[in-house]
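One protein chain omitted, others in place.
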Amino acid sequence: MSGGAKLDVRVAEVVKVNDLITRFRFVARDGGLLPAFSGGAHTVVEMDDHGTRRLNPYSLMSDPEDRTGYEISVRRDDAGRGGSLFMHRHVRPDMDMVLSHPVNLFPLDNRARKHLFIAGGIGITPFIAMMHQLARFGGRFELHYAARNPALCAYGDRLKAAHGDRVHLYHDELGEVLPLAALLARQPLGTHLYCCGPKGMLNWVRGTAAAAGWPDHAVHFEEFTAPGTGAPFTVDLASSGKTITVGATQSLLEAMEAAGVDAPYLCRGGACGQCETDVIRCDGKIDHRDHWLSPEDMAAGRKIMPCVSRFEGRALVIDR
Amino acid sequence: MTKTDFPPSIRSRPVYGELEPRAGSFHLIVADGEGAEAVADLFAKAADAPAMRLKSHILYTAGPNGTDQWDRIEALGAAQAQKAASIPTLLFRLARVLQDMQMGSQIYLAGTEGLIGQAERDIMAFGFPHADIQKEHRGSTVRRVQCVHCKGITENVRTDPFQCSHCGLHLFVRDHYSRRLAAFQGVNIDAEDRGQIPPAVERFR
Partner (left out) sequence: MSLDVAYAFDEFFRDETFVDDFTYRNSPAGIRRFPFPFDRDDYMYSVNMEPHVPGRKGSVFEKTFDVDEHYVSEMRDRARVLAKDPLRCQSLPHMTLAGWDLLELIMESKAREYPQWFSLEKNGNRWRWINRPLGIDQSFTFLDETTLPYGPMEYITRQTQGDFTLQDEREGTLWVDAGMVTTQADWSLDFDIGMNFHEWHAPVPLAHEKGIFDRALKFLLKLQHGAPVRRFNWTMTVNPLLDTAPETYPEWGYMRTTLNQENMGHMMHLRVELQALFRLPRSNAIAFSIRAYLGKFEELVTVPKWGRRLHRVVRDIHPDLAAYKGFLRNRDAMAEWLSRYDDGAPTSPGWWPED
């Protein structure tokens, strides 16, 4: 079974956090406890958007030891494929929904002597759960969190109150700049760096850490990509003997699922590698949007990650 | 002497590369014996060797075969360089240096497997990723072997089989390697047919 075991939940709370972000709390439908999880884990939320099945991953932000409920925060993306808009417009308290068991593709390295967190905007959410976990078990951490302005700095005040000097906030519109180079220069040996935020921030942190001589294996990124939109395209599924059309706001994986083809997945965001599929014939250009395939693999064009990547051209045949 | 070519082996057997200068706020260099040549080559490759020297700390000891190229290390002009009397002595100095080190430091190890492995073990214990430590083998290929029975470690093993320097059992030397122990594994060769010990062959020099 693709995607693994499921959790039947009910929406317990919908809270508007600011103009862009809404928080949702889910509790087990049978009134029992949900599984504990590890900081950095996400859950895949299943949505029935008026006949369209959407499966979007969101980081869990509640205390991993609070088994009475899970919380996620969703940032509204007006130009997106519709998942976040569905969550904002249609999800209400008492609705029944289905979640995947928590999956962690952005785990803490528990051997670290110190954890340094860099968050941008909605990228704060996995760190909230991580800080709960580290505070409980005595781990050493420091958070540096940048947002456009205080109003959009979701949970900033709450985190400051909970963790004091270990939390540093920066507001772009007030001219406050996260002093990344200086921060990276004063971390003890054995520190691990974690970054979650917009693409520009990830690239900035990646480049600055490399230039400062940070070892690759001590630098971690939450690399989910929303699948994004694009022109419709047609794909032949060789093993299933089907030809499908992928719509403009649909991913190839979603189109396969809609056609009744059971394909493996975990993250649905181009990070975990589970949906990797062989390309049998490609007369055109694959638009690789994942973080899994190496640049060489992408150039060779013999593999595709159907959860995020798209195609333009005359014919694509894949082994699924 | 150029870098050593080891025959292809199993996935747990360490592999070594060539030291390459990388950007960093500090350069920790640990070497023994012929490893001094790899360190000299490292500085020769540096785009700005004078700047690298100013940020470098070298710890050196003679190799297990007696090779002592301390003169060569001294001549490199690193900001700090110390010669240790032995590997254990060097490791005490290393522990002290690690205490004050910060991320952004580059770490380079060069020389024999015993030195590289033990330095790597101690650096790993500080939470530094072992895969990001640069390692280049030079010089002797003698092995550091743990007797899986008595747990005793025999240094500078040259033959296979060999006799454990602690419990006296005759051990064959596997390529299976523990990074945590910085040692290859030695297993009793006559546990089944007692007393049937094949002649020792010099496999490591």
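Which chain is which? They are A and B, in the order written, and residues in each are numbered from 1.
Heads up, the rule we're going with is that contacts are C-beta pairs under 8 Å (C-beta built on N, C-alpha and C of every residue); 3 or more make two chains touch, one makes a residue touch a chain.
This one's a predicted model, so the numbers in the text were calculated from it and none came from an experiment.
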Which residue of A:Arg186, A:His217, A:Arg281 or A:Arg302 touches the chain not shown here: A:His217
Candidates A:Met61, A:Leu252 or A:Leu266 - the one touching the absent chain: A:Leu266
Touch with the omitted chain, as defined above, among A:Thr52, A:Asn104 or A:Thr229: A:Asn104
Contact with the hidden chain (one of B:Lys45, B:His166 or B:Arg179): B:Arg179
For chain B, the residues touching the chain missing from this view: 10-13, 131, 146, 148-149, 151, 169, 174-176, 178-181, 185, 187-188, 191-194
Contacts of chain A with the absent chain, listed as residue ranges: 4-5, 35-38, 41, 64-65, 100-104, 107, 109-111, 133, 136-137, 217, 264, 266, 272-274
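We take it that only the chains that are shown with their structure count from here on.
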Distance between chain centroids, defined by C-alpha means - chain A, chain B (Å): 41
Residues of chain A touching chain B in the complex: 109, 111-113, 184-193, 210-218
Complex contact set, residues of chain B against chain A: 22-25, 98, 101-106, 126-129, 131-132
